[in-house]
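Only one protein chain is missing from this complex, and each of the others stays in its spot.
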Amino acid sequence: MQTIFQQIINGLSLGSIYALLALGYTMVYGIIKLINFAHGDIYMLGAFWGYYVINVWHFNFISALLSAMVVGAVSGVIIEYFAYRPLRHSPRIAALITAIGVSFLLENGMSYLFSSNTRDFPQIIKQVNYNIGGVLISNIQVLILVTACILMILLQVIIKKTKMGRAMRAVSVDPDAAELVGININWTISFTFALGSALAGAAGVLIGLYYNSIDPLMGMTPGIKAFVAAVLGGIGSVPGASVGGFLIGILETFFQSIGLSAYKDAVVYFVLIVILLIMPAGIFGKNAKEKV
Amino acid sequence: MTSLLQVDNLVKNFGGLTAVSDVSLHLNNNELVALIGPNGAGKTTLFNLLTGVIPATSGSIVLKGTNGTFALNDKKAYQIAKLGLSRTFQNIRLFKNLSVIDNVLIAMTSRYKEGFLSSIFRLPNYYKTEQRVTEDAKKLLALFELEDQTDVLAKNLPYGTQRRLEIVRALATKPQILFLDEPAAGMNPEETANLTQLILKVQHRFHITILLIEHDMSLVMNLAERIYVLDHGSLLAEGNPDEIKSNPKVIKAYLGEGE
């Protein structure tokens, strides 16, 4: 029983990071139907930014987190403007390849400029473990979970309650109609990228704290996992991305704990395929049938 | 007389909405029947049920064709097509990026065999089959004055020609029954007149049964031997054009809907 709770706690904190990343994928996909492969690398940028400002400018956790979000947002908007906007009316597969290109560029550009070494993330917050009824919880896990939840709620409020959020929903349903009623499509898409990338930047700092090591290729695997989480939850659905992220985090830690860590990714993909077969548009996705 | 297609008590529910309720109809051999009704009456849904694009909630569809009797309810769209029910679509669905002749050849797929090995290794059999089916396709296209456009991509054809090609493509499956979904939509009077001739030609030359959905009343009244009127998912009336024209229920349905 204790181990189950322990694994759930571990799974939730890992899952919350996947969820933060998955939100970015799902928002971008929802609005321009693009699998933004470079999203995982924005998270890497966030982690590197956190590393530098904490080491060099001695930022504390909050300011490192917030500034990483700004850096994430800015890089997301720049990438959209230069790489994806020219391809908005091109075949979707071309935009996908461009996204892969951007991802390669960020990974290798960072490796080239700052070397591909793995480095230790500065531990600005001393790790303290609490023992609650035999279940170990570290303050970092709590911090990650709380920060992630606050950001997700904030995102939900922005999407549901603000004018910009309404514009985002409108563009994702029908860009042409949205433009007709006076919504600035370019602005809305930029805003979406900013929002999603800010979350990725935050996730970067959080993972730095959690795993204590960062490198230029760190975005690749979590990026793909987070995308799988977004698909699992129903791509385009914000609550779906959160649920998918937590689900994958818990699955992974669970299979790791029962000694099948070699197969943990296989299990994640297997669950993904099974869920898609039962619900072809993911857990929260709407299955749009083509009209004849 | 046994009818070619017998439809009994056909129902289709979408969630709580009944799109087609308890429709029974029949089509006789070599008959030209029209299906009319106000917008949203469920005409296209009925077509989709008959051609297997969507499954019916209940009811039966039975084909008594030249090859025997088949219940079509549980069959998939491609199986129904192979049994001899072909169709066109309200919003043209040609294979846009393929040539005119490829559109026709694809519709002929289930009519001929061409072994995998003989096509991959280009055995003499492959060339023989290809030549035969290409000639068949060209003959069919020539009947509809499309022989000069065999290599044109479907998307580059003028609108009216695209509609014509869609009919040719449907005929290439060698159907016993042809369903035409608003063939005259978007056509000017002259094009509509040509289309009327074309539909008659199809009916007589290919000896097939035609069921067409149409809003153009002059075309319907000129062509149809029998008319079914659908309103709010159920059959309102059936009869020959004169009967339908003077049917008070039909007049009310149309005027009431403001058409």
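Per-chain residue numbering starts at 1, and chain names A and B are given in the order in which the chains are listed.
The rule is simple: contacts are C-beta pairs under 8 Å (C-beta built on N, C-alpha and C of every residue); 3 or more make two chains touch, one makes a residue touch a chain.
By our rule, contacts and distances are computed from a predicted model.
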{"item": "Undisplayed chain, where the name is taken from the UniProt record, one of \"Serine/threonine protein kinase\", \"A predicted alpha-helical domain with a conserved ER motif\", \"Branched-chain amino acid ABC transporter, permease protein\" or \"Na(+) H(+) antiporter subunit D\"", "value": "\"Branched-chain amino acid ABC transporter, permease protein\""}
{"item": "For chain B, the residues touching the chain missing from this view", "value": "51-53, 76-78, 81-82, 86-87, 89, 93-98, 102, 105-107, 109-110, 112-114, 116, 119-122, 126-127, 129-131, 133, 169-170, 172-173"}
{"item": "Touch list for chain A against the chain that is not drawn", "value": "29, 35, 83, 86-87, 90-91, 93-98, 100-105, 107-109, 111-112, 224, 227-228, 231, 235, 262-263, 265-266, 268-270, 272-273, 276-277, 280-282, 290, 292"}
